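All protein chains but one are shown in place.
Letters A, B and C name the chains as they come in the text, with residue numbers starting at 1 for each one.
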Amino acid sequence: MTQSHGPLGRAVPRADARRLVAGAGCYVDDISTPGALHVAFVRSTYAHAAILSIETAAAARMPGVIRVVCATDLERICKPMQVAMPALDMPTTSAQFPLAFDEVCWQGAPVAAIAAHSRAQAEDAAEHVLVEYDELPAVVDAEQAMKPDSPQAVCSRHSNIALDRTFGTNNGAASFAAAATVVEQRIVFDRQTGVSLESRGIIASFSPLSGELTVHMSHQSPFQMREVFSDLLGLPNHKVRVLCPDVGGAFGLKLHAYPEELAVAAIAVLLGRTIRFQADRLESFLSDTHAREAVGVARLALDSAGRFLAIDVEALSGLGAYQAYPRGSVGEGLHMAQMVGAPYQFNHFRARLRAVHQNKSPTGAYRGVGQPLACTLTETLVDRAARTIGMDPAELRRRNYLSAERGSHTTPAGLEMSAVSLHACLETLLAMMQYEDLRREQQRLREQQIYRGIGMASFIELTAVGAAVYGANQIAVPAQEGCSVRLEPSGTVLCHSSATDQGQGVRTGIAQIVAQTLGIEPTDVTVRAGDTASSPVGGGAWASRGIAIGGQAALLAAEDLRGKILELGARVLETPAERIDIAGGTLRSTTTARTLSFAELANLAYFRQHQLPAGGCPELSATRHYVSQGFPYLTANGMQGCLVEVDIETGMIEVLRLWVVHDCGRVVNPLLVDEQIRGGVAQGIGGVLYEHCEYSEGGQLSNGTLADYLVPMAGELPDIEVAHVASVATETSLGAKGVGEAGTIGAGAALWNAVNDALAALGAAMEQQPFSPDRVLRALATAERARKSAAVAAATNIGPVNV
Amino acid sequence: MSQASKSSVDVAFVVNGSAISEQVAPRITLVDFLRQRLGLTGSHVGCEHGVCGACHVRVDGQVLRGCLLLAVQADGAEVQTIEGLSSSGEIVDLQEAFVRRNALQCGFCTPGMLMIAADLLARREVPSREAIREALSGNYCRCTGYQSIVDAIEEVARARHGLAA
Amino acid sequence: MELVGQVDLNATPEVIWAALFDPSVLQGCFPGCKSVERKSESEYSAVLQVKVGPLNAGFNGVITLTDPEYLSAVTLAGTLNGAGAGFARGTARITLQRRDLVTELSYSADLRLGGKLAAVGDRLFGTAVKRNIADFFASFAAFVDADRKDTASCLASL
Partner (left out) sequence: MKPSAFEYLRPNSLIEAAAMLEEAGDGAQILAGGQSLVPTLSLRLSSPTLLIDINRVADSAPLEHCDGVVRCGARIRHVELERSTMVRQHAPLLALAMPHVAHPAIRNRGTPCGSIALADPAAEIPACALALNADIVLQNSGGRRTVPAEKYFIGLYETARLSTEVVVELRFPAARSSDRFGFAELSRRRGDFAIVGIAAAAQLEDNCIRSLRLVIFGCEPIPRVSAAAHAMVQGREIGELPIEEIADAVAAELDPMENAQGDAAAKRRQAYAMAKRVMAQLNEREV
């Protein structure tokens, strides 16, 4: 990088925030399409049933209705979605059609679609489509789904088990046998979902004349969706254009292809017109991918000095009826199993993951993808070990962290680890928390029956995932990011990036990188993204890749453009390129002190080539791509702290304070990085304190509104104190790692440990989220009964002993 | 019955200072009417059951959920949306603070947040952070974790009363 | 959702058994029931308007009386579909036990809600539906308890 000061590292506000605070954003539902048809879906009311008949005549006659569409109408137009991951030797999943043919496998699965002049008319008609179901046995609980006698979630499958995989090489049996202490920890995560405030939406227009399909949709990966529509609708992919306007939050759930969006695109092709669909909130709860449903059991062997010897993990991940297309749903389970113990040094590791199908909606990516589960299982296990051997949890961590000097290596679990800064993060966190004072105050309050808990959690984070994951499984997902830059006649720079922005501020970060490289202000750089017709081919947004990979591509493109500017400048200023300075958008010859502004240079290049000295037509644009090679991902790391107070009379938990110390390598924009962390922490806290998709045993989701599915609001969170430890990533010249998922990965674990630290004084512990008041009270009641029966047992022993 | 019941009703009201008069079906909510009939898409629809606050509009000076008021009920009222508050300059300091402190990320909740913030600052001298969080307790944001929004509102409240940030 | 209960009826099993198989009695006793028509010996089609606070939805469906043991037990089952609201499916095993002066009717009912009815929170409807079942058996008891009054006037008084 040329200058040390300059826009890189500055808290630059986001350019597109100006539009959004004026209500001038453009989300999919804001786009006006006169004459378009609106779609409403008829959804399965059963978790598992055969469809005997669908009666659509009455609905078809209702006012405003143009077409009632069933599976058979789309059969010739649209292939089913079917996830295949050969590199994991996982059998191809069952075919999932946009509308169910003869079997529905979860409550809410789309069965028919009504296309009408208004959404209200479509919903009126949907109520008059009569579907006759024959209820089939359903399996809802993941542990039940594993059993051989369990009903099949999808009739055509012979087993619900989609994946049964083991990680780690040497078995730790010897270490467990020789260990001074062995501790075991079990955690259960109910299902959650991303609840982006803007629901999923799509507008699909198909022109029979040109054979072109144009799709506006609220999505994270436009190029992936272009491949999906082209493949499944049988259209050449140069005839498919996907545009992602402003997106109202995504968090992973807008990374997948959904049956509803596929049906809308297919109906556009069927009717040759514009069709639009905006999911309502109940539909979002029923059809957005869910996540986190898992059971984890981990065992840890320690020697007498408290050093970790071996870790053994059993992990179960609930997938739902199908897998999310095209990336599959096993990422959560894979990360959960393989990343247990990631921050720590130990010798033996074994983890077995089983991922099972069940009669619920498919699960998919949600911020952190399994890493919050691995972190929670690990950190609750470490706290339990500290309590068992009577060592302070901070000290036990200090003894067992991977050391910074270790540098990049492969862990016993098979993770490719680069240098970590866990000890630095720990010391910074303890200082921020004033840990010793907190412990003293906790003890003082405990004497007054006020139960506070202090929790901490360390985490490793796989960011900026490279090509190995999807390419190897022949899944058409671009793993690189691209950036094209062009010097404009106004002297500013126009930039097209493949990295998409759902609010993370990636476009601003890229503007800073380009501005720094070209010696101009970020306000002089315009960054556009999210349109497969103009953006370079690239992945979009997932696994915290925006700045780490998209930013690196921008850096390379800007450096190329700088070279071309200097080359033309040298010809015009008749000064060798190396003797020309660039600052403030102006070239200055250090020998002749002549100057040339970017605007003058551009006007010469574009409009007055006749005045240029010989040397060929000037080039003032550049396009570069970047993909991480030689390492599958960039490992970032960090720690979180949490202070809670538990009201043991009502079971209510108040989160008093939250701290985060994070190392995401070079910080391009501290404002955007800290806000990404705070937003992530809020989702992590919600994920343990409040959120779960409640299912009856019959597989009916029973909390499908924002009044019943609880998310943290402004009144439920304290301020979040954020600090950084910056070790620059050596893998890229930019040196930035990902940060988007850091907050979510560690917050739930820190809260879990804080609550169990408070309850430990009463012998209680939480094993399953969410920590609703009645579950806290049940844990306290169980502990009370155990204390009483122990007391009774102790009392009866005294009698005969002194005979 | 003195009035014949109607399936389509004439409504006339003022939106962001300009008078409109339309025929509308009673079932159309005010937020859908503003968005689809008048193209004022700054008010957003997040839940359609009155919980998330993204659809806040000001009706006769009161901030209401635009999804819980029928368009026909706005007859004769003075309606203001985020577009109106923005062009009138009434909330320019709040908008500046939101941008400067990154008190928004995806921006979907932001119009609703700005509406309730303007209402809070109009009613109270300098609200405490606790009072700000209380006022925002009915506005759902999934991106920011709320702190930057509280910071921005607190900063503007203090600035409007000549206090240092 | 299970619900178990029992009620003492001042009537003979014969009277009770006849009432159970009489569609007009079922219609009179189930809250919000608009019509019950016999379709076969043991099958009826029913139309209900269920009104509980915010919920006010129309249901239609099939009620069956199956595996009868004359004068001692029968299973009352129903699948009711609401236009947009979803469905309610339930079965209740009803048993009659002759005591000296009265007949004890006991029921164990299992009920499941589906679709939107289930999805928008059992905070509202879980309790409401249990109450509807309890009301049915209470009004059924009131009906058969009437001291030999003719059936029509009883129904009017419900």
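Everything below uses one rule, namely that contacts are C-beta pairs under 8 Å (C-beta built on N, C-alpha and C of every residue); 3 or more make two chains touch, one makes a residue touch a chain.
Bear in mind the structure is a predicted one, so any value in this text is a computation, not a measurement.
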Check: Wait, the hidden chain, what does it touch out of the ones we have here?
Finding: A, B, C
Item checked: Sole residue of A:246, A:716 or A:757 that reaches the chain not shown, by the stated touch rule -> A:716
Item checked: Contact residue for the chain not shown (choose from A:120, A:182, A:438 or A:760) -> A:120
Notebook entry, point to check: Hey, which of B:15, B:34, B:72 or B:109 is the one touching the hidden chain?
Noted result: B:72
Item checked: Positions on subunit C contacted by the hidden chain, ascending -> 49, 52-57, 84-85, 116, 120-123, 126-128, 131
Item checked: Residues in subunit B touching the chain absent from view -> 1-3, 5-7, 9, 25-27, 29, 32, 48-50, 53, 56, 62-65, 67-70, 72-73, 116, 119-120, 134-135, 137-138
Check: Tell me, which residues in subunit A touch the chain that this view leaves out?
Finding: 118-120, 123-124, 127, 280-282, 647, 649-652, 690, 694, 702-703, 705, 707-708, 710, 712-713, 715-716, 772-774, 777-778, 781
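Keep this in mind: only the chains that are shown with their structure count from here on.
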Note to self: Taking the mean of the CA coordinates per chain, how far is subunit A from subunit B in Å?
What the structure shows: 30
Check: Where on subunit C does subunit A make contact in their complex?
Finding: 83-84, 86-87, 112-116, 118-123
Check: Which subunit B residues qualify as touching subunit A in the complex?
Finding: 27-28, 35, 39-49, 51-52, 54, 81-83, 86, 94-95, 98-102, 104-111, 114, 129, 132-134, 136-150
Check: Of all residues in subunit A, which touch subunit C in the complex?
Finding: 43, 45-46, 107-108, 123, 126-128, 282, 285-286, 696, 698, 700-705, 707-708
